[in-house]
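A single protein chain has been omitted from the complex, and every remaining protein chain is retained in its original position.
Right after this comes subunit A.
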Amino acid sequence: MPKNILEPNNWVDRYSDYLYNYTIVRVNDHEVAQDLISETFFAGLKSKDNFKGEASERTWLIAILKRKIIDHYRKKNSKKGKAEIRMTYNDDDAEGDWLEERVSDPFDKTAEDVMENSELGMAIFDCLDTLNEKQARIFKMKTIDNFDTEAICNEFNITPSNLWVIIHRARTAMANCLESNWL
């Protein structure tokens, strides 16, 4: 009997945020990210009979998404004929210095920061998986989407006291989960 089974009805609720964060740092475009996730879910549906149940549902969807992202870049580059490198150099006063300006700057940590933030983001979503579904949804609405307390209370039909108890439990669980590597 397979260890894991597919539940496509729950894919959007369970994995769309995780896949969205995974994709957005790789394609840097919200619409493209949403399209790729949508394609991933449909590809998952089409090939659901091939799922052996050895990997988790999320790992399986990520494997499909990775291929979609690679295909996206292949298509993009084949349209242009080759990878495009844009260099604008319109400053006449600085003419002649351009080569030196493009030598890698050891003090520029941007790419490294983006990678680290992306890993941290994935770790946050892994930890969110350890919460129960209601806790995770409320925590995301309050902490990531910055919803008002009142709006969340109305949606879940709970009192503000209930909300703060849920937030407290979620924050404690998240801190425990992230503590060893990230806090």
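We adopt the following convention: a residue touches a chain if its C-beta (ideal position, glycine included) is under 8 Å from a C-beta of that chain, and two chains touch if they have at least 3 such contacts; residues count from 1.
Assume contacts and distances are computed from a predicted model.
Entry comment: the absent subunit's protein name, as recorded by UniProt, is "Glycine dehydrogenase", drawn from "histidine kinase", "Dihydroorotase", "ABC transporter permease" or "Glycine dehydrogenase". Per the touch definition above, the residue from A:55, A:153 or A:178 contacting the chain not shown is A:178. In the complete complex, the hidden chain is touched by one of A:4, A:21 or A:135, namely A:21.
The chain not displayed touches subunit A at residues 8-9, 11-13, 16-17, 20-21, 24, 34, 37-38, 41-42, 45, 117-118, 120-121, 124-125, 140, 142-145, 149, 164-165, 167-168, 171, 174-175, 178-179, 182-183.
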